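This report concerns only the one structure given below.
All protein chains but one are shown in place.
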Amino acid sequence: MMPGDITPFIISIVLGVLFGTQLSGKISKGTTILVIIFSIVGALLFGAFMFTYSIYGGYIMPGLGFATPLIGATIGILIGKALKGE
Amino acid sequence: MSAYPSNLWSIPLLVVIPILVAVVVNLIYNRARLIKVISLASAICLALITLFSSYGYHWFTGQPALRPETLTFTFDPGLPAWRLALEFYFGPLQQAMIFIMSLILIFVVAVATSGLTKRQGPYMGMIFLLYASAAIIIMVNDFYHLWIAVEIGSLVVAGVVVGSGTSVSHKAALKYTFFSALSGAGLAIALALILGLTGYPNISDAIMYIQSVNLGEMSIILYVAFGFFVLSWIYAGGLAPIHPLKSEVYGASFPHGTAMLQTQSKLMLVAIGIVMLRVFGNLPFVREVMLAISVITMMLGVVMALIQTDFRWILAYLIVSHSGLVTVGISLGTTEGLVGGIFQAINDVIYMTVLLLCCEALYYFGGKTSTRHSLGLAKKAPWLGVAIILGTMAASGIPPFNGFQSEIILIQASLKAGLPEVAAVILMVSVTTFIALFRAIYRLFLKPPETSEPIVEAKVPMVLHVGLWVLVAITLIIGIYPNIVVSFITPVAEAVSLPWYL
Amino acid sequence: MDPSELRGKRGVIAVIALLIIGVGLMSSLERLAGNVSPGISRIYNILAYLVAPNNIATWVYDWRGFDTLIETAVIYVGAVVSALAIGRGVVQMKHYSEEAPVTSPPLEYRTESLTVILKLFGLPAAILLLSYGIMVVTASSTSGGGGFQCGVIMTSAYLLAAIFYGKENPIRFGKRFLIGIGAVGLGGYTLLGLPGFLTSGYWQYNVGADIWNLVSPTLHSIFGDPFRLTLYLQEGVFYSTPGIIPLINIAEAFNVIGAIGLIYFAFLYGWSEQPEDQEKGGK
Partner (left out) sequence: MVSVETLFDKVKKWISSFVVGRGYTNMMTGYMTGELQSLVFALILASFFRIFSIPLGMILLVAVIAGIFYFAPIITTLEKENSNDLNRVLFWVVIYFAVIIAVTLWGR
């Protein structure tokens, strides 16, 4: 596994926190779960078919990818929102 | 290694410093003092960089060139090779033009920061971006940057005008940006056509390709590319038929803003004109088209200036008219013509700035620039009257001022090219400039006031005085020793010039 | 003057002129068909894999990096000009003013007519769009996407939320946040050229990828290693790194979010000079 697989994940969390702090209003538990489920589905759908062979890099097997930055970003946004509070 | 480096240090700084300053002053937005310090310091810094820089190229992003014979990569700009990177060139002509522009930037920044209210951050940013766009176009040697700089230039013009905040300026900016779609897209089409034809975005490479390969029927593509190129040239410089919009832009912004706007557009006219001569100069009818547009602009501008009733609008139309004077020299295409045209551009920028700074001073006396009133300002501000008359003399080509030197070169060039008509038109323009300006000056300065309404007394800031007299001194110095500037222009003019065939 | 002037004689002349232009353009494009010269782009294609798997990113940010910087500045300028036009930062002469500065009122929202389901769906959709935008920018050098796209996706999330919730927009990008993020974006992009300039003399030389071996190995690994990837190609296995391209993309994304967001903000919520804004502007 190369650092190039992990760095985007970290960056996505950082950016997610940055933009998460700009959210206002209340996010209910249902919404949180919905967003996380959808981001996992999205990660499977949008995973890029690259030349790298690692789970973190977004590639499980030929024809099936997994975009970790999408999940990272969602988690980051939720963290950022939680940090800021109401 | 050749004498010229491919990574000259000064070129990126001349582009990046204004962009960074624009970002910073926009961010600090309202701290007038800090904005003043930052922008003045960086304007002086830019002038010093231009003054002390050596000559050379800069290959942005550091990609080398490919030598087609040996298929090896090289970082030496002296060898004939296809450039992978985007290329800027800084030579004697670039040095002269950018130095004059930096000088004007210093005075414009000083006058603007002392004369404007708070909230000047974005406005100062726009002025610096105006400088950046002109600097890019002056130094550029590839079509991509040319296009993008013309785009950014037209947007920034709108920004400077809109910054003046009146409804007239909003309208002017809107109309002007409307046409940027036309000319920007036109330049993009020209770029695409040339790129499709030659495959090279670098201007020198494209010219090498065009000259080395027999284009045959494909040369029609070049004609259409030229048409679109002319369109953006007209737009960038405000030549006929866009001149009503461009003069509106000049008239609707603050006079110091106009000083920077006209500097940008005249130097852009020179730079794009030289590119056009280099790429299309050998095609038939190219210079005839350019010459016709220039002559029409020159004449329409000056005639329209005659019938204006506001000093700002008179100046606006005269600037347009004198842009035509610049392009006449360039479109002649001969060495003398090019020297005259480029020299005229530099002189023009200086004496028009003198007149515009005088116009700015009128704002301190209540902002009455209409010639319907007679103000008799000469009694209140005699130094202003002297400066404006000296500026008028420079503008109308009276010796010993700089306007005379370039106009005489232009007249000689057109006579030598076998076009006495053009010489006659140039003479007409310079005489009419005097009439148009003096009509306004007589009403505003010399004629005793008709109304009893008192003129607002105000203290004109020191920087305005300084700027005015420094620039008047420069017009005199260049007028007496024209070789200071001409020696910078001649090598380029000789390299670019083409024989005029008729 | 009204448009009816273009009917009649002038209209006929204009149509004839347009026909001439059309015929000229078409006749030249016809000559170009099938004869387009690939030129330098062929060499780019040969070299591109040395930088990153995504050719477009390599072209746009490595070879055309400076060009893209100016293009980025165009977007920034566009936003500032729009904001100026709408009312922010209108300067006037101290001694003389003609009119009061222009201010724009906020739009009036009628969000009652939207169904409850849309409102429920709005927030998760906006959050997912935001994270999709972040995904697009992080994957820029390896797959499709990049700064521009990220910016557009994020601001469309902002617009979506504004349409669903009106003034109660859950994505609360403030004026200062947008101005600040735009400035950080453009400034950051510009300053990313500095390492290359200081070490190799070439502005925006990609010190991380360093395909022409101009900088020291230390600098090469500082900028290159965080993004190093294994590439399995037909020609063999490569350890390639896009270098500063991902960082440029993030700066680019920030700039686009700031710029387009500012335009949306100004049009949606209006722009007026508040006292708190005058104390300390920007971020």
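For clarity, chains are labelled A, B and C in written order, and residue numbers in each chain start from 1.
In this section, contacts are C-beta pairs under 8 Å (C-beta built on N, C-alpha and C of every residue); 3 or more make two chains touch, one makes a residue touch a chain.
As the structure is a computational prediction, the values presented were derived from the model and not from experiment.
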| item | value |
| --- | --- |
| Displayed partners of the chain not shown (whole complex) | B, C |
| Touching the absent chain when the full complex is considered, from B:Pro244, B:Gly367 or B:Pro400 | B:Pro244 |
| Residue of B:Val37, B:Leu51, B:Val213 or B:Ala424 in touch with the missing chain, whole complex considered | B:Ala424 |
| Sole contact to the chain not displayed, among B:Leu34, B:Met208 or B:Val289 | B:Val289 |
| For chain B, the residues touching the chain missing from this view | 172, 175, 178-179, 182, 220, 223-224, 226-227, 230-231, 234, 240-245, 247-248, 283-286, 288-289, 292-293, 295-296, 299-300, 302-304, 306-309, 371-372, 419, 421-422, 424-425, 428, 432, 435-436, 439, 442-443, 502 |
| Residues of chain C (touch criterion as defined above) contacting the omitted chain | 1, 3, 5-6, 10, 13-14, 16-18, 20-21, 24-25, 27 |
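Keep in mind that, in the parts below, only the chains that are shown with their structure count from here on.
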| item | value |
| --- | --- |
| Topology of the chain contact graph, where touching chains are joined (line, ring, star, complete, other) | line |
| Chain B-chain C separation of Cα centroids, rounded to whole Å | 29 |
| Interchain centroid distance [CA atoms averaged], chain A/chain C, Å | 22 |
| Chain A residues counted as touching two or more neighbouring chains | none |
| Chain C, residues touching no fewer than two other chains | none |
| Residue numbers on chain C that touch chain B, as the complex places them | 24-25, 27-28, 31-32, 35-41, 43-44, 62-67, 69-71, 73-74, 76-78, 80-81, 83-85, 88-96, 98-99, 101-102, 179-180, 183, 186-187, 190-191, 193, 196-197, 200-206, 212, 214, 273, 278-283 |
| Sites on chain C touched by chain A in the complex | 53, 123-124, 127-128, 130-135, 137-139, 142-144, 154, 168-174, 177, 225-233, 239, 241, 246, 250 |
| Partner chain C, residues of chain A touching it in the complex | 2-5, 7-9, 11-12, 15-16, 19, 22-25, 27, 31, 34-35, 38-39, 42, 46, 48-53, 57-58, 67, 69-70, 72-74, 76-77 |
